[in-house]
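Heads up, one of the protein chains got dropped from this complex, but the rest are sitting where they should.
After this line comes chain A, so read on.
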Amino acid sequence: MSAQLNFEVPTMAEMIAKGEEPEILFWVGCAGSYDERAQKTTRDICKILHHVGLKYAVLGTEESCTGDPAKRAGNEFLFQMQAMTNIEVLNGYNIKKIVTGCPHCFNTIKNEYPGLGGNYEVIHHTQLIQQLIDEGKLKAEGGESFKGKKITYHDPCYLGRGNDVYEAPRKALEALDAQLVEMKRCKTNGLCCGAGGAQMFKEPEKGNKDINIERIEEALETQPQIIAASCPFCMTMLSDGVKMKDQDQNVKVLDIAEITVRANGL
């Protein structure tokens, strides 16, 4: 899996300069932009978009934090400042449809931007992957075989409970012919990885266990070969958990976009 891309990722500025409009804007998000592990997922989402020939663009350096962590932490001012600035950029480019690489960005833009003047059709990348599979544009072939492999999927709170998206990520995994095993707490009853509500950016309060350890223990009970994630924060928490349990040699934590790219040999 080469980490780098063998094609250019188009930015909105370039597209507009060429007089073109993308079908969809890929909202990368802060983690997807800066976090090394999440960057891999970001590139893989681009590979998928490139592979299926969907006309897409990113904002590049014009993108800024959606304001999600500020809002969850209680700083509504900062959230709305970020939101209104972003909406100005998005509306300036006449954006209609957005795919995000992060459930937090997804939730914020989809649910909280409309009230501030930002109305877009917003989907999460697992929903895009599911759509592409349904349309026959993506198949699980030409790459690594996941047939029979045990995969357990961790529901991110802001995708699952937050927005009732439970099926799309699972459909993407079912296409692999893998063995999907559910954790005891899944779907509406899924356990948080511990990073939501701005916890990602602080030390946990005093307790007797870290939340990601509680979660990873449950994930490991299913004896998976792969723990599938679809959120960069969950990715960090789950990967850390697997390392803490000394299982990182046996169990991989992969984003659904990464799994899709591997299965298709992109």
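Quick note on the criterion: a residue touches a chain if its C-beta (ideal position, glycine included) is under 8 Å from a C-beta of that chain, and two chains touch if they have at least 3 such contacts; residues count from 1.
Simple rule for what comes next: contacts and distances are computed from a predicted model.
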item	value
From "Beta-lactamase superfamily domain protein", "4Fe-4S dicluster domain-containing protein", "Paraquat-inducible protein A" or "Sigma-70 family RNA polymerase sigma factor", the hidden chain's UniProt protein name	"4Fe-4S dicluster domain-containing protein"
Among A:Glu174, A:Glu214 or A:Asp248, the residue in touch with the chain that has been omitted	A:Glu214
Touch with the omitted chain, as defined above, among A:Ile95, A:Leu128, A:Ala172 or A:Cys192	A:Cys192
Among A:Val9, A:Leu54 or A:Val181, the residue in touch with the chain that has been omitted	A:Val9
Interface with the unshown chain - residue positions in chain A	4-5, 8-9, 11, 28, 30, 32-35, 39, 42-43, 46, 58, 60-61, 63-65, 67, 69-78, 80-82, 84-85, 107, 110-112, 115-116, 157-158, 161-164, 185, 188-192, 194-211, 213-215
